[in-house]
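Submitted below is the structure of interest, expressed as structure tokens.
A protein chain is absent from this complex, but the other protein chains hold their places.
And then chain A:
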Amino acid sequence: MLARQTQNKALQWLGRQLFNRDDPAAFFDPLLEQVNPMWVQQYTPALVKQIINETSDTKTLVLKPAAHWEGFEAGQHVNICVEIDGVRHDRTFSLSSAPALWKKQGLVTLTIKRLPGGLVTNWIHDRLEAGTTIGLKEAFGEFRLPATPRPILFIAGGSGITPILSMLETMAADDYRAPVTLLYFVRTSSDIIAREKLEALASRYPALTLTIIITHESDEPRYLRESDLQAVPGLKARDVYMCGPGGLMDLAGSQLQNLGVKEDSIHKTFFAAPATVLDGGAVGGTVQFAKSQVEVSSEGDANLLEMAEAAGLSPRYGCRMGICHQCSCRKTSGTVINRITGQSSGPGEENIQLCVSVPQGPVSVEA
């Protein structure tokens, strides 16, 4: 559901008058895409230039977005849209290339790991071919480098390295003058993503200290230890950027707290929907979908999107992890708990995201 909306009020008006839609250019998409898929207006098409194997389960897509794409900052992510068996699917991935590559050559890269059972990542690995196009939305996300150089510690796990690759490339190119340490955790040595690139970076960019830690090649799993953090010079003065699986993030968070690192200097980004453990007894309820006149009850932590779909409704949705807001919808009454933050909403009228909202008692939504 990557709808690109024109901001031009006159165009919007004309679109409504002539085609009953706000985006008049997209009216012609069905014809334009027959001539050249890169002319599509409804979303930003991106040509798949090349697909590179990084590891046995990770590939890098080299994409050439249409020229009107607005670019990004290192560390940001982007929603992509692919069509599988007639169904459009949106997913969010971090951009793994540096913004300079986009500015100079009009290219960006996404580094994507195959997730067991994941519909979209498996399709990308098995079916996507160079020469085809996929949909792209504008980049977003607050996982960005500080404006003025400060000492930095990166903690990455698995494919959580991708936004950090983009940051490191940018820092090396800009000659970012502050100590930078990367602690990179991978299960086995064959899981290291972009190993050569990282090693090349470390050799040409002296401020970078690269430490790769293999967790699952010894008898005992070798996870993050406080001593790893203590070994980072000037830890307390550093900005910490973390991206990786929930277990690593939680562990790092508590160890950093023990070592006296202030919470507001820690930046996190997730690459999978964090499932906050909700107390099963306190959630669930009857949800009324007003437009469709359907009522669904749930016990436990099913979210509103799943409940609607189980009842045969098809609300709009995108990432299904609370990022893209495609499933945003007006709640008219009742309380929901946000799965990501664990916080409960007020009882009043407000916009909520169906995919991360779990009902707590009776809830009514306009959908």
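Rule of thumb we're sticking to: a residue touches a chain if its C-beta (ideal position, glycine included) is under 8 Å from a C-beta of that chain, and two chains touch if they have at least 3 such contacts; residues count from 1.
The working rule: contacts and distances are computed from a predicted model.
Per the UniProt record, the chain missing from the shown structure is "Acyl-CoA desaturase", taken from the list "O-phosphoserine sulfhydrylase", "Glutathione import ATP-binding protein GsiA", "ABC transporter permease" or "Acyl-CoA desaturase".
Residue-wise, the contact with the chain that is not shown comes from A:His89, picked out of A:Lys59, A:His89 or A:Arg238.
The hidden chain makes contact, of the residues A:Gln17, A:Ser56 or A:Thr148, with A:Gln17.
Although one chain is not displayed, chain A still touches it through residues 1, 3, 16-18, 20-21, 26-31, 34, 42, 83, 85-90, 291, 293, 314, 316-317, 367.
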